[in-house]
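Can you read through this structure? Questions will come right after.
The complex appears here without one of its protein chains, the remainder shown in place.
Let's look at chain A:
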Amino acid sequence: MSASTAPSAHHAAREFTPLPAQHEPRHLSPLTALPALTALPTLTTPDDDAHLRDLHTRLVREAEEHGQLDVAYRTVSSAVGDLLLAATPAGVVRVAFAQEDFDVVLTELAARLSPRVLAAPRRLDAAARQLEEYFAGSRRRFDVPIDLTLAAGFRRQVLQTLQTLPTIAYGRTASYAEVARAAGSERAVRAVGSACATNPVPVLVPCHRVVRSDGTFGGYRGGVEAKRLLLGLEGVTA
């Protein structure tokens, strides 16, 4: 019995022809000595990829049940390219643009929040669906829990202001100075700029509606083109 014909020859032998003891190879290396063992290092089946996906789904479910899924993520496609969405049990904690490099973003989340990170779409189903509706023009405000853990101090205050400020509802814009005033720190215009530039949950927290006093759009984490596109979608033109 040679190693190369192992599986079929082996099974034929096992059903019809008892293998005589003296035919057992004794001078080969252990792996080739037992033909079926040549498969040991791989030990895979053709449907292993699908099987591992099922096991992954089960792991996500059980990790969630045990309260150890600290960060769940998924991607969605949108008019401004693929977006990475990540959520803690408290809410959506991060929205990232493709140009930020998703691997880098996930590594940052592992470092800053917890390395217990899994691709787990379900926790982000609602956010993904609402984003889809937003990009289709049928949704004007988001109604999902947001976790602002990644923003601290005044920056966080600015983002909270953006979530509630009626003057920058869908289709409207405000200047950095106006947002600074609304956030309770009239002179902190530059700080508002950096709060917007580092907004961990863009689109959901609408920093794209904050523009320069002269009416030009200013910078954006997802690139100026993305900002223009979002505002265009909402009917704002510069």
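The working rule: a residue touches a chain if its C-beta (ideal position, glycine included) is under 8 Å from a C-beta of that chain, and two chains touch if they have at least 3 such contacts; residues count from 1.
One rule holds for everything that comes next: contacts and distances are computed from a predicted model.
Protein name for the hidden chain, per its UniProt entry and selected from "RNA polymerase sigma factor", "Ferredoxin-like protein in nif region", "FeMo cofactor biosynthesis protein NifB" or "ABC transporter permease": "RNA polymerase sigma factor".
Of the options A:L55, A:A90, A:A136 or A:V224, the residue whose C-beta touches the omitted chain is A:L55.
Here the missing chain is touched by one residue of A:A63, A:V189 or A:L233, and it is A:A63. Only one residue in the set A:S77, A:Q99 or A:S114 touches the chain that does not appear here, and it is A:S114.
In the full complex, chain A touches the hidden chain at residues 10-11, 13-14, 18-19, 21, 24, 30-31, 33-34, 36-37, 39-41, 43-46, 48, 51-52, 55-56, 58-59, 62-63, 66, 68, 71, 73, 106-107, 109-111, 114-119.
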